[in-house]
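Only a single protein chain was left out; the remaining protein chains are all shown in position.
So, chain A:
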């Protein structure tokens, strides 16, 4: 595990491909970002730090996560489909890797408090978990609209000892929670670390969060070689800010024969304007400290994003993804709300695995890729899907979408039971 120093990584100022990323930030935070950059680089070069991080992930978070051969799914699409089971990690998603890494670094830097933003609450819960583990004070900013929608996660954070602050400004959603966390940080930076929730934001966050999440791909690559003796033909992940995706992709960037697919939240359909497919339909701009693709209007004002999946509902995207899209190494395709929900039901019924709606975007898109590769190369064609999180948190949405929860209803009539069948 080390910083990535390749054509796909960032230069020392945080630019990917000389254009994307960087650090568009108030001067007040530059000293803290420089301090963080130095601390992260020293830590990643320190075997004791890396060893401690790996020990915590193994003993506490449950990594390495399994690479599971989904046989019924494979039979249905005519290719070998492997699921990277990040949903089985402690707290139910890949996000525990990022927060444990950042919180361990916070302790190393001698800071006593962490702040975090959260959309649906998953990163907030993970941050509160890490804060409890490391005995750090924790404040989580969450859009007021989201605190009302996700009361259960608010309660989880509070039970873990975190303070949750509802953000009423702007659109009162994730981007505004980030704004408010940055405002806190400007005033508290001497004793506070900002646990950023995704591989976006100003340098060093995109590279640092990637380093803490890249175990996903490092493990999956080794597991695939060990279990099947081959590299996969394709890998796939959902992309909101993009931490689980860059965590999977990084190990495979130099493997030119491996197709890399990111699936963005297509919402009601990109053509409707109600979506969060930032790379597919956004334009280059600067948001939250980095140049990347941004959903914005003609004047550069950020436009609100829409996705059924709160974890993907963000009008920006990590700058390394912008660079991988621009240079063609990875392909980014939108998957609509309806398609993701179809995949959620289908995976539940073919494999007994209820995925997070975020991850269901990757499942839907990857099965298309698997069908194509299976037709080209036969049933040994191999596709790895990052199952980044479990679906328990999404049952409210599923109940509403499918009309579940009433034992008298016949909800299964509206759920496709075979891959590709129309819902």
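Operating definition for what follows: a contact is a pair of C-beta atoms (placed from the backbone, for glycine too) under 8 Å apart; a residue touches a chain by one contact, two chains touch by 3 or more; residues count from 1.
Note that contacts and distances are computed from a predicted model.
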Q: From the list "Tryptophan synthase alpha chain", "Glycine cleavage system H protein", "ATP-binding cassette domain-containing protein" or "Biopolymer transport protein ExbD", give the UniProt name belonging to the chain omitted from this structure.
A: "Tryptophan synthase alpha chain"
**Q.** Touching residue (missing chain; options A:300, A:379 or A:405)
**A.** A:300
Q: Using the touch definition up top, pick the residue from A:7, A:31 or A:375 that touches the left-out chain.
A: A:31
Q. From the list A:112, A:169, A:227 or A:376, which touches the chain that is not on show?
A. A:169
**Q.** Hidden partner interface residues of chain A, rising order
**A.** 13, 22-32, 169-170, 175-176, 179, 182-183, 186-187, 189-190, 285-289, 291, 294, 296, 298-302
